[in-house]
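The complex is shown incomplete by one protein chain, all other protein chains being positioned as in the whole.
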Amino acid sequence: MRDVAVIGIGITKFGELWWQNLRELYVEAALKAIKDAGVDHLDSMYVGCMTSGLFCAQEHLGSLMADYLGQKHLPAYRIESACASGGLAFRLGYIEVASGMSDIVLVGGVEKMLTGADATFALASAADQEYEAFHGNTFPGLYAMIAKAHMTKYGTTREQMAAVAVKSHDNGSKNPNAQFPLKISKEMVLNATPVADPLGLFDCSPVSDGAAAVILCPVELAKKYTDTIIKVIGSGAATSTIALHQRDDITFLDAVYQAGKRAYEVAGLKPEDIDFAEVHDCFTIAEICCIEALGFCEVGQGGPFSEAGNTALDGKVPINTSGGLKSKGHPVGATGVAQIVELVEQLRGSAGERQVKNAKRGLAQNMGGSGGSSVVHILEVQ
Amino acid sequence: MRDVAVIGIGITKFGELWWQNLRELYVEAALKAIKDAGVDHLDSMYVGCMTSGLFCAQEHLGSLMADYLGQKHLPAYRIESACASGGLAFRLGYIEVASGMSDIVLVGGVEKMLTGADATFALASAADQEYEAFHGNTFPGLYAMIAKAHMTKYGTTREQMAAVAVKSHDNGSKNPNAQFPLKISKEMVLNATPVADPLGLFDCSPVSDGAAAVILCPVELAKKYTDTIIKVIGSGAATSTIALHQRDDITFLDAVYQAGKRAYEVAGLKPEDIDFAEVHDCFTIAEICCIEALGFCEVGQGGPFSEAGNTALDGKVPINTSGGLKSKGHPVGATGVAQIVELVEQLRGSAGERQVKNAKRGLAQNMGGSGGSSVVHILEVQ
Amino acid sequence: MIVPRHYKEMPQRYRLQGNRCKACGKVFLPPRLVCPCGSEDLEDYSLSWKGKILSYTIIRTPPTQFKYQKPYAVAIVELEGGGTVQCQVTDTSLEEVEIGKEVEIVFRKIFSEGEAGIHCYGYKCRVV
Partner (left out) sequence: MIVPRHYKEMPQRYRLQGNRCKACGKVFLPPRLVCPCGSEDLEDYSLSWKGKILSYTIIRTPPTQFKYQKPYAVAIVELEGGGTVQCQVTDTSLEEVEIGKEVEIVFRKIFSEGEAGIHCYGYKCRVV
């Protein structure tokens, strides 16, 4: 398999983008990525999107997006794995380039969530519809159950969860594309409107519109386009039990652990070799569980680890420098690709105010549902 | 890239399967394929499905299906390209095995359409929702427009279209898994309830539940499992303009032409080298346009070519020996994988009453929407 | 459910507001960000309200939200000065709908959506 590099990135503003529809969001991000890379054609395209069916009554996104991107006849695939759709699309684009089948591949992610559709209902399609959603549970509800169990088992506190949100908003305040680029206080998190106990509004990522895109090519070819070679050095994907109640231990995200393990193996690295990471903080408790499963701290210690500042921009391992899903926004299909965009910004040294010092290796971890699937990538600047 | 073989196949009955839900259909087909291949593990899985979101309010099929297949932690992807979802899933499984990343890959396709949801509405999500479905057009309506234009431009007749349906049902009557395994007459087609003029009920494939699955591995490894090596010798995919009215010529399916062209190039073959084919006959006119775009007859001559018996089981190039979407049924996400299953049955010489004599090379062509995407594979028995 | 989506599309649906590629002249409804010719230099363009039928069908089994309208004709209309649309044929007997017939675009209610019965408006055409 060939070595693969990311040579272009593009992203839209994330937020309530009433004036942009599904195809316009996607094309905006894709055109930016194409220009950023400087490529004059594409060989193939992967579109990560969770549920344009339920939000927009629109499937067949490969055809729609290739058409509106003006790429007549381009082979194009739509990849879905709930909120991990973007990350898995990236993995498949990576495999196609590595295989030798294609040279220039665009991977885009998009979600148009503000359409008038019931977002709570649509997002529940990532859970076991018949045995979770049927009973009235929701996405915040599933993570709330994880939080309750984590608090009981490990003594994790609401204050520790709040520290995660405060940190993410600190970073997001430095990201012009963030949906909520504003700092918040621990008190705001603790006193926010309850959504699903123990989670309040500021524990939850928002409902967002947005798109992101990247261009992949073989490392050998990348030298034609750029001097800063950003290489994909690790990739791993895994699934787990879809329904939360059927898992042996609901506090441990084993799909994240498995995906991370494989990515570390491919890269020949350990968690301590990672300089910074984007992890899937759809809820504050999710970030805590993800950094545990990825080995950035001990299992059960994600709360105290976060509260002590280890995950801050100047901490031991900066987490979600972009602001994360929490502050940047979470257009679900776009999220996994947007994480790669942030990794590239950091590795290029172009992350501005939120730049991590000496960022040489970054990890992106994207997750579907309540942890039923996950995908991890490790990128390194050469 | 490594050579790839198909070593296992599995399929459910197609039809109105009220007693089986989405996950049960998929797992039944997948278990059959695993047993047929004789493999003891899987490395990766691709699930083709169009719109389980609109039919079942269920996304995240990679996680759901890996879980219910008992394959804990298996990397799994859901691929969507409307009615070409299954065929594109097969192509991505093929790329993954060819790349060297995985050895044993399961590709499954599934659709549960009889759920009480409005199937006409759900299927219209394959078209341009905002500029086709919004105006009240439907899938039969789009193909009806193609038919009207084809009749006007080339003189294609209703009788020629009816001949396609009669031939498909002749074949389907020999397929125990077919939804409608019964012979029909030309008069039945011509006098059927009108659906979208000029198409009547017997011009249209039915609404179906069903699933199909295949197992891929490198040719080198295949020898461990079987003496009959069935190799993927060609693969091509393409998209085109999603909205019918924006195409330069609505009678020519250029995504089919492009996908076929690429598959022929990879295989180093011409249309006349193909012994038999499964093509995407969601409507009688679709089969006519597909055999034209694939080069089995001259452009515009698909009608007379079919009426003259060239596509019959004992004709020049037998088309849809399985009964096609028309008689076998069309659970949309399953269709592309079911086409591969039929190719393998024929190449193994195990197609029973519908066996094509000297079947050495078969072609499968799967299509999304009104031709907005297509994928073509060529398989050969070694 | 469709309302915020629909609101976004109003300029296209109410005024046939699309755009036109300055490089190759191709006309688009809805407007595009990039032309298949590769150009991103597109200008606003309001499509003509006159055209002719390229193809059509009579829908006899519609989706739920159109059930009270059946049977109805849907046509592909090529507009004078460029661009094509797909829309219902209204104010015309079904027998009169034929390929090649001249039509004019008219503004109509398309369907009513959801429990609240929100009216969605847009263009149809009629044979002249």
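Some notes on this structure:
Note that the chains take the letters A, B and C in the order they are written out, and that residue 1 is the start of every chain.
Simple rule for what comes next: a contact is a pair of C-beta atoms (placed from the backbone, for glycine too) under 8 Å apart; a residue touches a chain by one contact, two chains touch by 3 or more.
Since we're looking at a predicted model, the values are computed, not measured.
Looking at the complete complex, one finds that the omitted chain is in touch with A, B.
Touching the missing chain, out of B:28, B:80, B:111 or B:292, is residue B:28.
Among A:152, A:185 or A:350, the one in contact with the hidden chain is A:152. Residue-wise, the contact with the chain that is not shown comes from A:132, picked out of A:36, A:67 or A:132. Among B:38, B:70, B:268 or B:309, only B:70 touches the chain left out of the display. Seen across the whole complex, the unshown chain contacts chain B at 18-21, 24, 27-28, 31, 56-57, 68-72, 114-118.
The chain not shown here touches chain A at positions 118, 120-121, 124, 130-138, 140-141, 144-146, 148-149, 152, 193-199, 243-246, 250.
By our rule, only the chains that are shown with their structure count from here on.
Under the stated contact rule, the graph of chain-to-chain touches is complete, every pair of chains being in contact. Seen from the Cα centre of chain A, the chain whose own Cα centre is farthest off is C.
Between the CA-based centres of chain A and chain C the separation comes to 38 Å, rounded to the whole angstrom. Touching of two or more other chains is recorded for residues 21, 56-57, 71-72 of chain A.
Looking at chain C, one finds that residues 5, 9 touch two or more other chains.
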